[in-house]
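A short worksheet on the structure shown next.
All protein chains of the complex are present and in place, except for one that has been dropped.
What follows is subunit A.
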Amino acid sequence: MIKRKGGFAACLFLFVVFLGIAPCAACASPSKSAIQQLIDEAMPGDTVTIPSGEYSGAITIDKRLALVGEPGAVIVNDTAKPALTIIADGVTVSGITIEQRSMEESSAIELAASKATLSKLDIYTHSFGIRLRKSNRNEIADNSIQWLGESGQQVKMSAKRNGIDLYDSHDNVISGNRISSMNDGIYQESSHRNQVTGNRIDHSRYGIHCMYTEGTIIRGNAGSYNVTGAMVMGVTDAIVEDNSFTKQSENVNSQGLLLFDVHTSTIEGNRVEGNRVGFYIEQSSKNDIRNNRIVRNFVGIQFLESEGNELQANDFIANVINAEATDSPDNRLTANFWDNFSGIDANGDGRSDIAYAINPFFQQLTHQTPAFQLFFQSPGMQFLETMMQSDRSSWTMDTEPLMMPAGQQTMAAKHNSYTFWMSLCLLLIGTIIIYNTGVKRT
């Protein structure tokens, strides 16, 4: 009996001790409170400045603040939570370095509010970089996001997460960010009217990845050494212009720009260079593809089951195969430049009188049996290609290909008119001088 009582007392004692220790353990993490405390003490609208130094993470911003880091301000987060969680609208964060060290599914910055400005942040992460959830009208500018890599350690691509990840988030501006070695650089799903401009993405899986978006603008971005520069899927009314996607060739499935299930979008003024496939277009319709430069790719442009697209004034130069097309009727190809094609221009309008037709033979063959790619450009294959001309009328063809690259032509035209007006002016001035002075002297 006594023994039992003693046991009970011991239990009670231990319980009390634990109760006493537990809250301390929770608050024990060294300078956790440093930034959080500043935030908690600040009034909405204040600017909280973080002095240089290392702080530990899992910080939540729950009121409208500006969090500004002085040079050398670093937040290191070992917890499974995001280093920075923003749940209030109108927050500004800038000038901080963030290290998200935990391998748990999380993010360096979790944005669950709107109208935030995130700028000049240096993010190193073992999970997502910046994640937006139902978060609208934010500005994410001039940040750098990188996979937090131990030197020499090869990480499986599927272990990585996306740099900037949008889901159900609209009207955001993402500009001037530099993203490296992530899964997808900028991933947008079911998010509309976002502007992605002037970002640089390299060594990631897909540079820019759109899934089921509307009215997306992708302008002036540069992608290199990714599996695919921009993967645009299930999209309507997008604008993809003035981007450059280069050297996407390391992976067997590499492309510069891939359009899958994309409709009524504009693809203009892009440069795709040195990729395995420049433009890959599948099950896409009514897109306007113009003034692009498709240079030095293995395959310039590849159409599969796509129709009603308009291709105009694109330059295909020094690709191993300029174009392939299967099951793609009713695409309107006019006035593109194909460097492997020798046209005839009898009437001197700069456009060939004979059409450039795309032979689908090789693509059909390798689609069935990819191993036949071994016969790429082999003499036998080329011979077979010339034999298979039976339903030539259904091939995709450029009805009036350019005789000179479109890029050169506009330059030449500009140059020509400039010279013309200049010489006319000089002639006019010369005539006036000679006429006037001539009359006075005599």
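As a convention for this text, contacts are C-beta pairs under 8 Å (C-beta built on N, C-alpha and C of every residue); 3 or more make two chains touch, one makes a residue touch a chain; residues count from 1.
Definition applied: contacts and distances are computed from a predicted model.
Chemist: Assuming one chain is omitted from the figure, identify its UniProt name from "ABC transporter permease", "Nitrous oxide reductase accessory protein NosL", "Cytochrome c oxidase subunit 1" or "Serine palmitoyltransferase".
Modeler: The record for the missing subunit names the protein "Nitrous oxide reductase accessory protein NosL".
Chemist: With the full complex in mind, choose from A:139, A:282, A:307 or A:345 the residue touching the hidden chain.
Modeler: Of all options in A:139, A:282, A:307 or A:345, contact with the hidden chain holds for A:282.
Chemist: Among A:63, A:115 or A:133, single out the residue that touches the unshown chain.
Modeler: From the options A:63, A:115 or A:133, the contact with the absent chain belongs to A:133.
Chemist: Any idea which of A:56, A:106 or A:297 touches the chain not displayed?
Modeler: Only one of A:56, A:106 or A:297 touches the chain omitted from view, namely A:106.
Chemist: For the chain not shown, which residue from A:164, A:233, A:358 or A:406 touches it across the whole complex?
Modeler: A:233
Chemist: Tell me, which residues in subunit A touch the chain that this view leaves out?
Modeler: Subunit A touches the chain not shown through residues 80-82, 85, 87, 104-106, 110, 112, 128, 133-134, 136, 156-158, 161, 167-168, 170, 189-190, 205, 211-212, 227, 231, 233-234, 251-253, 258, 260, 280, 282.
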